[in-house]
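Note that one protein chain of the assembly has been removed; the remaining protein chains are unaltered in position.
Letters A, B and C name the chains as they come in the text, with residue numbers starting at 1 for each one.
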Amino acid sequence: MTTDTALDAPAPADLSRAAVPAYTASELLAVMSARLLKEGQTVFAGVGIPLLAAILAQKTHAPGLTILFEGGVIGPFVEAGKLPPSTNEQRCTRRANMLVSITEVLLMLQRGYVDVGFMGGAQIDRFGNLNSSFIGDPARPKIRLPGTGGGNDIASLADMIVAMKHEKRRFVEKVDFITSPGFLDGGDTRAQAGLPAGGMFRVVTDLGIMGFDAVTKAMTVLALHPGVTAQAIKANTGFDLPVPADAPVTEPPTELELSILRELDPARLYTA
Amino acid sequence: MTTDTALDAPAPADLSRAAVPAYTASELLAVMSARLLKEGQTVFAGVGIPLLAAILAQKTHAPGLTILFEGGVIGPFVEAGKLPPSTNEQRCTRRANMLVSITEVLLMLQRGYVDVGFMGGAQIDRFGNLNSSFIGDPARPKIRLPGTGGGNDIASLADMIVAMKHEKRRFVEKVDFITSPGFLDGGDTRAQAGLPAGGMFRVVTDLGIMGFDAVTKAMTVLALHPGVTAQAIKANTGFDLPVPADAPVTEPPTELELSILRELDPARLYTA
Amino acid sequence: MTMPLAYSELRQRTKARDRSLRDKVMSLEAAAKLVQDGDHLAVGGCTASRTPFAMIWALVRAQKRDLTVSRSIMSTEGDIFYAAGLSRHLITSWFSQGIVWGVSKVMRDYTESGRARFEEWSHMAMGLRYRAGAMGVPFLPMRSMLGSDVLGRVSGNGAGPADPAFAAAKTMECPFTGETLLLVPALNPDVAIIHVQRCDAYGNAQLDGLTFMDIDIAMAANRVILTTERVVSNEQIRRQPDQTKIGFFTVDAVVEVPFGCAPHECYGLYEPFYSHMDMYAQMTARDPEAGAQDYLERFYHEPKDWADYLSRIGMAELIDAQRRGSAIHDD
Partner (left out) sequence: MTMPLAYSELRQRTKARDRSLRDKVMSLEAAAKLVQDGDHLAVGGCTASRTPFAMIWALVRAQKRDLTVSRSIMSTEGDIFYAAGLSRHLITSWFSQGIVWGVSKVMRDYTESGRARFEEWSHMAMGLRYRAGAMGVPFLPMRSMLGSDVLGRVSGNGAGPADPAFAAAKTMECPFTGETLLLVPALNPDVAIIHVQRCDAYGNAQLDGLTFMDIDIAMAANRVILTTERVVSNEQIRRQPDQTKIGFFTVDAVVEVPFGCAPHECYGLYEPFYSHMDMYAQMTARDPEAGAQDYLERFYHEPKDWADYLSRIGMAELIDAQRRGSAIHDD
């Protein structure tokens, strides 16, 4: 189970929705993430936005995208309206190419067969470290979150796409607990810790798309979503997030993309 | 494939056959070995005499004996007249309880699920070390034998029964090459080498049944077969083999035991 | 603490077991006697799949105490272990009923107050710890957890203190490549409880669909209790020996319990009982302690038997779960 755990509090006002009322923030996340996936890739996907995005990519520009689920599922076809509640139930296995044990599917990451790890996150910091274990001091936590699941393994071993809501309390200077490693303290500290492969590739939010500096490994804005200003994204980030003056603006979700998403999740479990 | 490789030369005159013409030396080996197996045990058996002996035990005193084959077979029923040519072909799998990979079935030894390892041998020494790799100097061998197969794993991890012909050139002071460890240099040298479990239990030959001293771990005679003298067994052994003055004499094979063996191997592939 | 046994100790324990081909069919109550207070209990399945709920139900009713419980991912049953007083120490990689129900209030209540331990390892680490136990080695090497506080918390140098009751992982320099590797310690549970679609009276189990970590858990454990939807003949097992995933030689008890995973799913037979799981989440949302006790009373202590438990979940729920579960075969 990858770390798609929401923080234990109501979400704040949805900025992107205010700007472009034709889609929800979750739909925007799913569409923007889907566009990052490439034909022929293998993607290790958590449930929720990552799964929706992967299926959307399959149904648009990447029909040969292979989805892996942590439960031990390789190359399934998820049925519209029957989204699995986790990556470990039989709904995930529908018309899969192969089922293996959990340990085997995680070892595929270690062996290098997975191109992209794709998950949500509760808290992220400047260097892309993710926290889904503790809010507050781990010795006396304010909130004990569900923990890593495969999140640590995926983030340690694959190139990562993270999809999450862009809020100041989620984008923090330093996460309370590194559940899933990004670039640790930046620079080459990740490789030094014994993690020479993988690492943060993109962070997709309802405000924009972020990448990481090639040398410092600090997060930086690559593009802003329609209607989002540099000021807005900085205001919703708890650390200094560089926004290039010429940051491009993403293409808004198309009708086709939105209609596929809404067919997949008619009950709006993940896209409300 | 366990090490049941004959030395590459014709066998000498069959002593036991001369004494008791009602059965061959191989039949004697199979019967005497079968009697060492106990109800409820799990035995890792090579083809040839070990397999015949294990099936004989199943059909006489140990119906609940579980046979394991190196090919990945757990609890098969081998059909009379259809003995497998190795432990790795489909004939071994007939009506088995379970098939696993080779690595898994060998790991069962390491995990401790196997009571007895049971194989033949080309050359054995005073401390029960077995050689099935080289005759002569390994750097310039007189004979390159097929090698260990699972023999080393079985001998390293299980209590061992070895069934072989009793000849001076096979029972040597020191084997040319330790393929499968017995008690190495005797005493606690086996445990010191990192092998705290298993070890030689019995050596069954056409002349008698041997065990190992509890402290020195040197081979010693436990019983002689009918018509075999202490002098004869010493004369056929290349090291000083103690024979107690009161060594008991084994019961000769019964008609029932012999008839079961002959039904199993009507072509006398392994019992000629 | 679940640190690796010395090899001679592991071998002794295994040698002492009756591993022979024999009839092991018994009742839930008899099987519960194989679990001792203080044992390390490993639970098969994952999240809401093939959770051996009937056996857990029997353990709650038998009032087991001081168990250390491990599982790849903990769902509803994790709450039950805490709330029923069976365990104050769970070892897993993720713990909450499931993403759609949010963070478990029962888990939060027990762990944030310091009344119970939740020892967190990465999911692959859980898998390799069981696998090391299954292989009879004290550790396996791996390449994740490094650099994270998940490792720090089980080795004493991360954010927050390492609990001395937690097992430790160790880093090493690879003697072949010079790289940093993590060595995770073997888990050899005292008892494993695993639910399967079918097995024979000896314990030869043939699993369909997702196997999770169950095969390694069965090989690693010192005793194994199988609950099964059906007990089939040994003849049937022997016709397809390549479908046997858990061998009789690891198994100590076989209990036939139809719908033995309710309200979770059993692959190919029934999906989770979602309405019941929604109800459970609601019951424990406001006052986790009182809600869980109320739930335990109604569904664990009051029912006269497993069928009564199922009838309290409800016939309509059961029929619907079965219809959804078998639909996977309809394509």
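To be clear about the criterion, contacts are C-beta pairs under 8 Å (C-beta built on N, C-alpha and C of every residue); 3 or more make two chains touch, one makes a residue touch a chain.
All of these numbers come straight from a predicted model, not from anything done at the bench.
Looking at the complete complex, one finds that the omitted chain is in touch with A, B, C.
Although one chain is not drawn, the whole complex shows that of A:Ile55, A:Val78 or A:Ala96 it is A:Ala96 that touches it.
Within the full complex, the residue among B:Glu27, B:Asp153 or B:Glu167 touching the omitted chain is B:Asp153. Touch with the chain that is not drawn comes from one residue among C:Ala6, C:Ala30, C:Ala285 or C:Ile319, which is C:Ala6. In the full complex, subunit A contacts the hidden chain through residues 39-42, 64, 66, 73-77, 93, 95-100, 107-108, 110-113, 115, 196-197.
One chain of the complex is left out; on subunit C, the residues touching it are 3-7, 136-143, 170, 172, 174-177, 179, 181, 183, 185, 208-211, 239, 242, 331.
Listed by residue number, the positions of subunit B touching the unshown chain are 1, 3-6, 8, 47-48, 70-73, 85-86, 88-91, 93-95, 99-103, 106-107, 109-110, 133-134, 137-153, 156-157, 176-181, 184, 189-190, 193-196, 269.
Rule of thumb we're sticking to: only the chains that are shown with their structure count from here on.
Viewed as a contact network, the protein chains form an open path, each link joining two chains that touch. The mean-CA centres of subunit B and subunit C are about 41 angstrom from one another, to the nearest whole unit. Rounded to whole angstrom, the centroid-to-centroid distance between subunit A and subunit B, based on C-alpha atoms, equals 59 Å.
Taken residue by residue, subunit C touches two or more other chains at no position, since every residue touches fewer.
Of all residues in subunit B, none touches 2 or more other chains.
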